[in-house]
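As you look at this complex, bear in mind that one protein chain is not there, while each of the others sits in place.
Every chain is named by a letter (A, B and C) in the order it is written, and numbering of its residues begins at 1.
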Amino acid sequence: MEHSVFGTNFRIMTWGESHGAGVGVTIDGVPAGLSLCEKDIQDMLDRRRPGQSDMTTARSEADRAAILSGVFEGVTLGTPIAIEVRNQDQHSRDYSNLKDVYRPGHADYGFDSKYGFRDHRGGGRSSGRETIGRVAAGAVAAKLLAELGISVTSYTRSIGDVEIGSFDADVIRTNPLFMPDAQAAERATEYVRACREDKDSCGGVIETRVQGMMPGIGDPVFGKLDAALAGAMFSIGAVKGFEIGEGFNAARLRGSENNDPFVSEDGHITKRTNHSGGILGGISDGDEIVFRVAVKPTPSIAREQDTVDRYGNNTRITISGRHDPVIVPRAVVVVEAMTDLVLADAVISGLGARLSNIKEVYKR
Amino acid sequence: MEHSVFGTNFRIMTWGESHGAGVGVTIDGVPAGLSLCEKDIQDMLDRRRPGQSDMTTARSEADRAAILSGVFEGVTLGTPIAIEVRNQDQHSRDYSNLKDVYRPGHADYGFDSKYGFRDHRGGGRSSGRETIGRVAAGAVAAKLLAELGISVTSYTRSIGDVEIGSFDADVIRTNPLFMPDAQAAERATEYVRACREDKDSCGGVIETRVQGMMPGIGDPVFGKLDAALAGAMFSIGAVKGFEIGEGFNAARLRGSENNDPFVSEDGHITKRTNHSGGILGGISDGDEIVFRVAVKPTPSIAREQDTVDRYGNNTRITISGRHDPVIVPRAVVVVEAMTDLVLADAVISGLGARLSNIKEVYKR
Amino acid sequence: MEHSVFGTNFRIMTWGESHGAGVGVTIDGVPAGLSLCEKDIQDMLDRRRPGQSDMTTARSEADRAAILSGVFEGVTLGTPIAIEVRNQDQHSRDYSNLKDVYRPGHADYGFDSKYGFRDHRGGGRSSGRETIGRVAAGAVAAKLLAELGISVTSYTRSIGDVEIGSFDADVIRTNPLFMPDAQAAERATEYVRACREDKDSCGGVIETRVQGMMPGIGDPVFGKLDAALAGAMFSIGAVKGFEIGEGFNAARLRGSENNDPFVSEDGHITKRTNHSGGILGGISDGDEIVFRVAVKPTPSIAREQDTVDRYGNNTRITISGRHDPVIVPRAVVVVEAMTDLVLADAVISGLGARLSNIKEVYKR
Partner (left out) sequence: MEHSVFGTNFRIMTWGESHGAGVGVTIDGVPAGLSLCEKDIQDMLDRRRPGQSDMTTARSEADRAAILSGVFEGVTLGTPIAIEVRNQDQHSRDYSNLKDVYRPGHADYGFDSKYGFRDHRGGGRSSGRETIGRVAAGAVAAKLLAELGISVTSYTRSIGDVEIGSFDADVIRTNPLFMPDAQAAERATEYVRACREDKDSCGGVIETRVQGMMPGIGDPVFGKLDAALAGAMFSIGAVKGFEIGEGFNAARLRGSENNDPFVSEDGHITKRTNHSGGILGGISDGDEIVFRVAVKPTPSIAREQDTVDRYGNNTRITISGRHDPVIVPRAVVVVEAMTDLVLADAVISGLGARLSNIKEVYKR
C-alpha cells in the first residue's frame, strides 16, 4: 500500500491535484552521470497533451516541465530530481455541482468513504493530471534504459472493436490515436467520433513492446518483473485488465502449444516462439517483452446519468465540460512511462544479485 | 522489486527451495488479540495438497504446518508469526539431468542469467512449494478479515475451453477442480484426463469474489487496491493475465454501458450494476470485488521437447516425474490466500487515512 | 539505505541543492481532516533562518514556503503535500575554487568517491539548506501531534563548555542561541564571538523534551522509538552523538540506581524517576521523552587549512564567505522537526497494533 511512492531503488513520489497549484514528481535513486535536460522530459510530456486533435479533449494544457534539482551542468548528480508543472487556469470553472454528487465510474464515493471529503474539482488527486509526474519520471528512466540499449514502445492496439491488422512502428505517431496501422486508425477515428456524437465514450487496448532487454532481470518471487508491470499498469486509472505474452489465451492452450523451445544460434540462446512474452518465472528471458492493457471507456459522458448524493438521496447528474471521448491515446505514453520506471528499477535492483557483480564494482 | 517480501503493514517474507530442508513464512504486522491455532493454517494448506485426485500430481506431500512464534495461549501477540513446513523425502530423486539443461516454459535460463547458477532440483526457489508459505500467511489474514465481516472465495472458472455455466458456492469443494458448477467440473475432468493421456497439459481461469468489503479501502495512486491485487496475482507462477469486473471486455463497451449508476436504498448507497468489479479509482466501492486470473498450462509435460543446455548446445529434454496435468486447481487456494493478504494489508494501511480515526484510537 | 525518503506511514521525500532552483519536500501519509496553512509552516521555517543575530551567518535567506498540493480550503486532503522554497540569488558567488578541492570536515571527498563528481557550490545536496524541507514537513507533523496533545520542544543545552544551569521554556526564544537559561546564553554568546574573532568555530549540545506522549508507542525490535529517533538525529549533518535519558552516564550507574520504580497514583501509572528518558525497550512509557544530540563545530572556518585536490595533490584551502560560527542554534529547529516526524510516523504506524483498534475504526 504505497500511497504516492512507486519503486524501490529507482523511486518516485508524485504529488498534485488537478485544480491545485500544480503537479509534480521527485525521483530518488537516479544514478549520477546521466545526461538530462528539460527537453528530454518535455518531449515525452507533449505526447500526453490534450487538444492535439478531436480525439482528445479540447482543453488547452501547456504543461511546461521545470527541473528543480538533481541535475548540474546537464548531468544527473545522483541526488533527487524534482520536476514540476504548474497548473494553468485552475480556477476557470464552476465545479460546485459535483461537490456533493458522486459521478458514476469515478472514485468520488470511494474518496468520501476513505477520507471523509475530497477536492471535487476536476477529479482532484484522481485526475489524469496526476500522471504528468509519472511521464516526467518515465522520461528520466527511459534515458537510463537507452544507455543499456533498452527501448520501450507503447501504442494503441484496439479502440472498441477496431483492432490493428498490421504493425509499423513509424506509423504510431502519425495518427492521433497512436495506432501502428494507418487504416485501423482511420476506422477507429470514425468510431470515436460516432461515440462522441452519441454523447458517449469508448475504450480500447494498449500494447507495449520492449526491445533490447537482457535476460536475468526480475526476481523469482514477489519481485517478478511481470508482477511489477501488472501492479504498475493497474496504478493507472481506467485500466481493467493486464496480460503478458499469450495472456488470457494461454488458459485455452495446451502445454505443448504454449511452451517456447529454447534454441541456440552460434552459442546465443533464444526462443523459437514467444508465447511467454519475454518473462518466464518472473525473470526476463532475453526475448521481446510484450504485454497488453485494457482501458475502460471514459466514465465522464455528456448524457444525464442516475446517481446519488453524499446524503444518500437519489438524483441525476450531467457532467459538463470537455472530456476525452476515449482515454486510450493519452494513456499510451503513461503506459510507456510506467514501463520505463519498472524496468529502470528492476535493472538497478538486480545489480546485487551476484557476488561477482559487487566485487567488480568495488574493485575500483 | 521486493525479492521475497510482500506487503507494507501486514508484511510477509517467504523462504525455501523445493528440495531444501523446508519452506516457510514469517508474518510481521499481525495485530495482537486475534485467535489463531495451527488448525486454522492446516485447513487452508490442505486445500493445495496434491494427490487428492487424479487431477493433480500423485506426489505425496504431508505438509504439516508448525507455528513457531507470535502466538501465546491461542492468541496473537502482535509479534512476528513464523510458520514452517519441513520438506519430506527431498532427496528421493535424481535431478542431475536437469542441472545443465533449460526446461521450456520454466525460469531455469533466467535464474542462470541472473545468479550464475541455481538449485536445479524440482524447480528450486521457483517451485510451487514456495506458495506454501503464502497460503499459511493467507490463513492468518483470512482470520483477521473474518473479524471485519470480509470473506474471500476463489474457484475455477474455466479449464481449457470448458467454462462454468452456473455458480453454487457449495459445489466448489465437492470436485477436485474446485468448480462451482458440477456439470462443467465433469466435462473439465474429462478434458484434463485427455490432455494427460496425450502427454500434454492444460490451463484455465480462476475467479475470486470478495464479500463484505467496506467502501473506502485502497489508495488513489500507486496503492490502488486493484494494483495491489494485480501485482499479487502476477507474483504467482504461471499467471499470464489479470482482469477485474468487466476486464478486457470493458475495452469494447461504451461509457454508458460500462458505468454503474449509484442508487440509494434507505440511505444505504450501492450500485445498480457492478461492471467496476467493486473497485473504482483504486478504492473499494462497497460492492462485491470480482476478478479473474489466467493460468497457463503446466510447462512440465511428458513429451520430449527441444531446448538448449547452459553451454549453448541444442539438445532435447524429457521431463520425468509426476507433474500436475493442470496447475489451476492447486493454484485456487494460492489466489485466495494472496487476496486475503492484499486485503488485510489494505485494511490496516487505511487506518491512518483520517485524523478522526487516529483520535478515536488514542482517546483510550 | 533510504536515500532521500524518511518514514514509513508518515513519509517524506526531500529534494534540492543549495544553489539549484530551490529546495522542497513532499509528504505522503498525512491524514485527511487536519487544519493546515502556509503560516503554520512559515513560522517553523523562520526559526532556522540565518541573519537574525551575529550568532548565525549574515546571509539573507528569505525562504518563503509555498504549499502546492494536498490542502483544500485549509484542510488536508489525505493526498501528498508538496512544499517548496525557491532559492534566491543562487548564482551570486564564485565557488570555482572549491570545485576540485576537498574541504576538511565536509562530505566533498565522499561525494566524489561515490558519484564521481558533485555540485560543489555551497555544499550542494549536503548543504544545510536541505533541512528546509524537513522543517516544513516537521511543521505538518507538529500540527498532527498537537491534535493528540503531544508537543516537542528542542533547545540548546550547551555551547562549547558553557552549559545551562536552569530551564525556563519561556526563555528559549528570547536569545539567538535558543537556550532556556538567560545567563548561560550570555556567556555562550561571548564564547561564540571569541571563536569567530579567532577565525574558528564551536559546537554544542541540543536537548529535546516531548510532553504528552501516551505509553505504548514504538515497536519492540527494529522499530524501537529511540532507534527511530537516533537514526533521525544522525541524518542531520554535523551530529556526532545521541543519548536518551541517562545516556552515556547509564553505563556508569548500577541497576538499582538506573531503574525507575513504577508508581500508581489514583490508578494512573507513572514512574518515580525518569532515567529511561521516556522509552523502555523501544516503547514509550508515558513519561517525558528526553534526549540529547551532540553537534560538531562548523567545519567551514576562516583559517587556511591543509587539504588535497581531486587529483591527489596536497594543497591549502581558505574558505571565504559568511558561515555560521556555530551550527547549533540553527539546528535546534531541525532537531525538533525530525522529532515531530518520527513521532507522527510512530503514532500512525501504531494504529494497527491491536485487533480492537481495527474493529473500532471500521465499525463506522
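Everything that follows uses one rule, which is that a residue touches a chain if its C-beta (ideal position, glycine included) is under 8 Å from a C-beta of that chain, and two chains touch if they have at least 3 such contacts.
The model shown is predicted, which means the values in this text are computed figures rather than measured ones.
Q: Which is it among C:38, C:200 or C:360 that touches the chain not included here?
A: That would be C:200, which touches the missing chain.
Q: Suppose we count only contacts with the excluded chain; which residues of chain A make the list?
A: 9-10, 29, 31-34, 76, 78-79, 144, 147-148, 214, 220, 347-349, 351-362
Q: With the missing chain put back, which residues of chain B would touch it? List them for me.
A: Interface residues of chain B facing the absent chain: 3-5, 11, 13-17, 20-24, 26, 28-29, 32-33, 66-70, 72, 75, 77-82, 84, 114-119, 124-125.
Q: Just checking the interface: what residues of chain C touch the absent partner chain?
A: Listed in rising order, the touching residues are 1-6, 8-9, 14, 102, 104-107, 109-116, 125-126, 130, 158, 160-161, 195, 198, 200-205, 214-224, 226-235, 237, 240-248, 250-264, 267-269, 272, 276-277, 280-286, 294-301, 303, 305-308, 312-314, 345-346, 349-350, 353-354, 356.
In this text, only the chains that are shown with their structure count from here on.
Q: Which chain wins if you rank chains by how close their C-alpha centre is to the centre of all protein C-alpha atoms?
A: The most central chain, going by mean C-alpha position, is A.
Q: Just the chain pair, please, that has the highest number of C-beta contacts.
A: A-B
Q: At what distance in angstrom does the C-alpha mean of chain B lie from that of chain A?
A: 26
Q: Centroid from C-alpha atoms only, then distance chain A to chain C, rounded to Å. What do you get?
A: 38
Q: Show the residues in chain C shared as contacts by 2 or more other chains, in ascending order.
A: Where chain C meets two or more other chains at a single residue, that happens at 29, 32-33, 78-79.
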